[in-house]
Each structure stands twice: as structure tokens, then as C-alpha cells.
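The complex is shown incomplete by one protein chain, all other protein chains being positioned as in the whole.
Let's look at chain A:
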Amino acid sequence: MKPPPFVYHAPATLDEALETLAEAGPEGKILAGGQSLIPLLNMRLAAPAHIVDINRVAGLDTLRLDGGVTAGPLVRHSRAERDPGVHALQPLLRQALRLVAHPVIRNRGTLAGSVAHADPAAEIPAVLVLLDGTVELVRRGGRRTVAAADFFTGPLESSAEPGELVNSVFFPALRPGTGTAFEEIARRHGDFALAGVAARVTLDPGGHVTHAAVTCVGVGPVPIRLDVTEYGAAAPAGEPDWRHAARAVQAAIAPETDIHATADYRRHLTAVLTGRALRAATTRARAHPAVPPPTPTSRRPGSAPPAAGPEAALLRPAEGPPAPPAGAGGTLPHAEVSLHAGSEGAGPGAVAPGGTGEGHSVVVEVNGVVRGARVPGRRLLSDFLRHDLRLTGTHVGCEHGVCGCCTVLLDGEPVRSCLTLAVTVTGRAITTVEGLADGEEMSPVQRAFAECHALQCGFCTPGFLCTATALLRDNPRPTEEEVLEGVSGNLCRCTGYQNILRAVRRAAELMAGEG
């Protein structure tokens, strides 16, 4: 499972990217996070003649908080998920992002990529549609903005034309008196949903429903949005009964049967989830009342309050930045977030990729040592590490992003090396399992794995070690749930995970010097 040959382009500017895209036409594909595109390439389900890697284009990672969240093409899921400003402005994003794949996938995947990919089971398109968001498309010599409702045209199909790039995605801010929720059922945690429902409910100060809508995923060719205001508005204040809404939604969708679920079951689930999501959104709407907010102040990310979960936001609404007044987009405070993380060009020994032909010079700092090789554009980072640099500790178990065996740290963040082109990350720092120990002294995570018998065949182990190392660096005292979530994107066929979970907790103890 290796990508087919293609001509690789790594433009440095947006203009250059658009120029290349214009020339490539339908034969060109944009590479952003690669978390959807590279699995398709590896399985040879897609074979574009040209790959235009935008990871090196400066300025595409802008995240603007201005009447809503405006995400440039390189705003990664994980960043939008963690950003407290984003959460305060539009909590539905974090609610949805936590359901998108696994944390490691979200470290690479982009909001714009999710939208452009237009998977009908994906969460972000549903969020965009529910919020009446917009998509800004640019092409050589042109620019247009498309309403979310018009953007998605079919499964994996959108109104973006060849040569067009999603330059930004705009998610309008949460309005006062509004609550949101995202509920879904997936077979495994992190899988695409069998069915999912995003809901938005607005209450007037008296607690009456003034607006309610849902968007369903996984049950049609595109995210399906339905207005259910009438079912809530009929109810007395504070007591909307959403059962009729659920039934109406169930009647309005026409899902399909596949190997995971029948159409009937999907319809049933959508009704259940509609009820759950509307109830949760109503509760949140009540906690986010439509009273005039305190005076808005401009805020830079440095001064942001600590990240707050949806519950925290619910309990302490005043701590987040104020919500903009309804319909007052133009007069809103402007908070442009400056960006350090995520730009691919920086780092030790940065080397521009060798133009468009075969044979690109890739230089990376691996485990503290600068190493390089000339490789074809399609060489996967996993193969580059294993076969070009002969660091075979990183393993390959699926080459489509699911097993996690290939997880390495890219500038400290865990990523799937099988879903990353080597040439994309030239100039950056990589840590593999070989780099976790301090000389002959194993790291606390490695020692804990041995102590807790957290490995049998050892094939999955390098991926778990890298994932756990980053997890404990960012969160030295994780709860059991955080440990579980942290390693939930890695498969192990041998251990049943019990000892792996124990080992991660044990590693935290060892790192805290309690061992």
C-alpha cells in the first residue's frame, strides 16, 4: 500500500499554489493534513498526477476570531479544539472535534481539509452547515464565498472546482441564548459515526424556543439540515419536548444500509440522537442566556483563560470571552491570533524540496541528529525513517492511519508517519522510539511498560510509547479517562490494553518521582 507516482509541488506562496493548481486542473490535488488524502493514495483509490502540498505556504495557518471562527487552510483540528478563544466563541467546534477520529489524527487534519473532503459522515461539514457558515474559495485570479448549504453537493463532492482552494472556513459565533451539542454513535471510539446529530437551540430571555435546528451526519449524501423550531416553540418555556422533532427528523432522512448498520437502525439512531442533542443544546442555551453581555474587550491568545471544557463553560460562562451580540458581525471586537505552531517551513536545517521532479532532498533532525536523503515525493515518512534512515523501530501495521504503530513525534506532537510524506516535513524535528531513551537509560514510559508487562509481541509498542510520551509531557497527571482517551487511537492485538493503561499511569508516577 504505497502511493502511486505523482509530481510533487511545494509552493511557497498562495499565488504559486494557485498557479500550480490552475495548470494541473482536474489532475491536481491539494495536500493539507493528508489524513484523508494519503489513505486514499496508499490504497491507490486516488491517483492524481499532481500533488500540491500547501504545508509550506506561509500564512495559511491563520485562525481569526471575529464574529465567528475563521480558519485558514492549515488550521489543524487539534489547535481549533484546544484554543480557548475558539471554544468561547463557538463551543460546537470543540464538541464536534472531540468526535473527529483520534487525537493523533487531529494533530494533522485540518478544518478546511475536512470541509473540502466533504465526507457525509464527517462532523465538521455538519457543524458548518448547522451554523450557516461559509467557505471562501480562491483560484488563480478569483475568489468567491459559498454558503455551507450550497457547498456540499454529494458524498465526497463539493462545489469547489478544480483549481480552487478553500482559503478559509467561517463558523459564525454562538449567539446569546443559544446552546449547541453534537451527539453521535460510532462503532469504535473515534470511528466515523453510524449516525450523528449536531443541534442548535436558541431561547429568548423567557426561555421560549425561538430557533432550533439540527444537522444529521452519516444518513445522507451530504450533511442534512432540518429546522425544528416549530416543535420547540409550541412548548411552554423551559420544557420543550423534542420527541416530535426527533420523529420528524427520522421521517425526513433516507439513510442507506452498509456493513455496519441498516438504514432502519440509522434512522432510529438519528431520532434518538436528535432528542439527545436538542435536550443538551437546550440545557446549554439556558446557561448562556440572551442577556446583554459585559463590555467586549479585545483579547490576544496569550491572555486567554485556561482551556475550559463545555461543562466548564457551562458552569462559568463569564470566564470565556463575551459572546458577540446577535447579528452585530461588523462591530465585533477583532481578535486575530498570531501563530507559531504548525508552520511547516521552520526548523533546523530547513531545505526547500527539490522542485517538482522526482528526487527531493529531505533533511530532518531525527532524535537530535540531522539526517537526510534524496527520495521521491511519494515516499511516506514511515518508509523514509525505516528504509532510508534505517530506523526500523517505527513500525507499519496498516498504512491507512488506523493502527497507530507508525506514530512518531513531529516537533513533539504525535503523528502518523504512514499518513505523512517525508518531503512535507523536511526541516523539522522528529522523535522516534529510538530516541526516547536517554542513552542506555530507558525513559520512564519505557520502564513502566516493562514493569507492567504492557507489551507482548512489541509490534504496536513504539507507537504507544511515542503517544504516551507526548501525552504525559502535556499532562503529567492524567486521569484514567485522559489516559484512555490519549491512547485510544492505537491498536494492540496482543495485550488487551489493560497493562498498557496501567503502564501509562505508572509512567506518570515514575516521572513524578514517586517510583
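Here is the rule we go by: contacts are C-beta pairs under 8 Å (C-beta built on N, C-alpha and C of every residue); 3 or more make two chains touch, one makes a residue touch a chain; residues count from 1.
The definition used in the following text is that contacts and distances are computed from a predicted model.
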item: Per UniProt record, name of the chain withheld from view ["Lactate utilization protein B", "Cytochrome ubiquinol oxidase subunit I", "ABC-type quaternary amine transporter" or "Xanthine dehydrogenase family protein molybdopterin-binding subunit"]; value: "Xanthine dehydrogenase family protein molybdopterin-binding subunit"
item: Residue of A:374, A:453 or A:477 touching the missing chain in the full complex; value: A:453
item: Chain A residues that touch the omitted chain in the full complex; value: 1-5, 39, 43-44, 185, 187-192, 194, 259-262, 264-265, 268-269, 272, 376, 378-379, 386-387, 390-400, 402-403, 405, 432-434, 436-437, 442, 446, 449-451, 453, 455-462, 465, 484-485, 487-501
